[in-house]
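Have a look at the structure below, then the notes.
Incomplete set of chains, arranged as in the complex.
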């Protein structure tokens, strides 16, 4: 189990669904018609663009489920940077099986590596500022575990995995309830858990400071507002900047003193890393 | 059932998984702690950017599964263009239930609408050329049915749904086998089905013309090569351009005479459409 592996029970189930989806009721018409049943081959997973690898556990599971006779080995591990044309791994075995596995394996590797690559770009953008890049719950349905693992492979960190592992109080929850009361209710109901508070204004930040949650999430603030908020808090609480941050502005948020910068785009809008499977 | 609905059996299962994933074992800590059990509210799904809507069937299913007491209505249908701040729909009912449904519904709507929006940009780019935009099998695992429906909502067309519904012969299948033999084998094994042939060179196009598949897929050719291939074929076969086509070059492919332009990016690399749920 590497540092960047998603839980295997989840991977296994996802791969089963993905293969069912891609094979339909008849299987691979083309291979059955054109490729001899006894043809064997080897093939290389190759990057067509520079990026960060992720999803190798899922890629290997695809091969295993398609045909236990396929042998997979990786030249790159999750988290490794690769350049265009770099080999990521190899698969050997019956050619029909390789061709059946190809697209599903590439779809998983490409998406996970895309998430890792975009995460890494944000991580690099804030390098030296002390800020850390975090994901959100804005993940693609059914793919959260893989995407969160890919974020880590890209050098990022995981925020909440679900509604169930931390309290995050937003305006929508309050409905007129004073923030202090809300935090107290949360502490009372879920003692020993992280309680975070979302603030849209400096007044709210000051109020949050007085109340004392575990973290203040600054929503849709400009970098200079973040800097002011950090000043207001005076180091009393960690600060997370969130909302509308892109690669062009991320560094400014880091320099403004945000401890965390959360970016929904690294999971919901990451372009796939361009990968291919080259037969030898 | 609208023209752009994915099969409901698939939607139901995906939403069940997505909710399980987002709720974890404890459910929504924050709402339970902070929001009164009897609070009711209404909220608006709103676009924060211009785009094309898709995924409303999935969004409605999320609300239904979270709480049958939630009432959803849509101001926009799948396929509609919306501008920033346009209302897409509304949900009314118990506030806790609205907040539980929010993220999963937005994740689905945002991704589907993102696919539809990017598809529409390609469709608009080739407008008037006669070319049609098609998707590929490069979809995100578990989301194929929703993404293919979103492609249609964006004005695109669906290529193969799985390995099982058409033959597509690529270099990897041939391994020295003459193309003619491969097509004959495919016709013999799968009579009455579409047989497509991928060509990388004009020589292969000429060979394909002689063999007579149902479509020629031109892989990674520049627009002028596509034009030459179209000339070679002389209208005898429909032509699909594929590989490395982006928004900047798509029109040139259409003008070169491609009947179809397939773009993996509309499913594997579509940024989410920015949507929000605003409480009233």
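Letters A and B mark the chains as written, and numbering starts fresh at 1 in each.
Keep this in mind: a contact is a pair of C-beta atoms (placed from the backbone, for glycine too) under 8 Å apart; a residue touches a chain by one contact, two chains touch by 3 or more.
Note that this is a predicted model, so its numbers are computed, not measured.
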item: Per this structure file, total copies of the shared sequence (2 shown); value: 6
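Just so we're on the same page, only the chains that are shown with their structure count from here on.
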item: Chain B-touching residues of chain A, taken from the complex the two chains share; value: 14-15, 17-18, 21-35, 39, 41, 95, 99-100, 103-104, 106-108, 110-111, 114, 137-145, 161-170, 172-175, 177, 182, 185-186, 188-190, 193, 264-265, 268-272, 279
